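Mind having a look at this structure? Questions to follow.
One chain of protein is taken out of this complex; the other chains stay put.
For chain A:
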Amino acid sequence: MAELNLVEAINHALAYELAQDPAVVLLGEDIGVNGGVFRATAGLLQRFGAARVVDTPLAETAIAGTAIGMAAMGLKPVAEIQFSGFIYPTLDHLINHASRLRNRTRGRLSCPLVLRSPCGAGIHAPEHHSESPEALFAHVPGLRVVIPSSPSRAYGLLLAAIRDPDPVIFLEPTRLYRLFKQEVADDGEALPLDVCFTLRSGSDVTLVSWGAMVHETQAAADALAQQGIMAEVIDVATLKPLDMATILESVGRTGRCVIVHEAARTAGFGAEIAANLAEEGLYTLLAPVRRVTGYDTVVPLARLEYQYLPSVERIVAAVHKTLEGA
């Protein structure tokens, strides 16, 4: 077992799958000789050659579009979009084609691609480098949307995403790329997609989060434990399709739920979870569901980004609010 940070875990998963499946091809800007601007593909060109680790011209639309053509013809492309703010030109291809090809050909053709992109704020990056676009993709039938929150889950979920027969949007929180290391067995074992991971058990409140915010959420759970409040923490991991059963089961026990995400609040993915709780779990609730999210503002530039990101204090305050009058 090796101690890996999240970006190293990504790199190991890519290398593992390139080695074991000749259909896997990586493509993106600066991913070859340079090894990726975040180093996610470092060393892979040297190991697997320029035909399978493809430095593309600078055009996100065609990165997504050509990946679809490759996938339809039997390759397993893993495309990298360099920063989440540059992902929007790919939407036409992902929404109109990648997500639909299987359906519109009644299964004759399919689109087993992975689109990887860094996401999220917190690394003092330039403008357009800090977005959290997961809800845009989660709205699209036919896609899977995955966001890991630790090196080991990044490794196992990326393997699962590459092996999945359908398109997966894989968003990697940049703030976690080098935040911490963890023992990761580079054994090719994939984690299941479409399920949430319960990271901590508790009886008083269920905290639901994903991506980088899982760490503030866990820190909040620590702080709450000091106060005698036992929080259960769920890492959603696969936003689409959503494993509501795990969340409902947990909230059924705790009676309270606080959803934490970095993206803006309105029509954020937290709203989907809250709506599901209202439909399927209302009578188990002892208090209204609360959301702790990024504000409905443009993600600020570096000097204000930590004012924007939900903090441990905001999460703790939201939990206190759900416990008021209990």
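Operating definition for what follows: contacts are C-beta pairs under 8 Å (C-beta built on N, C-alpha and C of every residue); 3 or more make two chains touch, one makes a residue touch a chain; residues count from 1.
Everything that follows uses one rule, which is that contacts and distances are computed from a predicted model.
Trainee: Can you tell which of "Autoinducer 2 import system permease protein LsrD", "Pyruvate dehydrogenase E1 component subunit alpha", "Cytochrome aa3 subunit 2" or "Sarcosine oxidase subunit delta" UniProt lists for the chain that's not drawn?
Mentor: Of the names offered in "Autoinducer 2 import system permease protein LsrD", "Pyruvate dehydrogenase E1 component subunit alpha", "Cytochrome aa3 subunit 2" or "Sarcosine oxidase subunit delta", the absent chain's UniProt record gives "Pyruvate dehydrogenase E1 component subunit alpha".
Trainee: Of the residues A:G142, A:G268 or A:G281, I need the one that contacts the missing chain.
Mentor: A:G142
Trainee: Would you mind spotting which of A:E3, A:D92 or A:E189 touches the chain that isn't drawn?
Mentor: Here the residue in touch with the unshown chain is A:D92.
Trainee: When the complex is taken as a whole, what residues of chain A touch the one chain not shown?
Mentor: Touching the chain left out of view, chain A contributes residues 25, 51-52, 56-57, 59, 61-62, 64-75, 77, 92-93, 96-97, 101-110, 141-142, 165-166, 194, 241-245.
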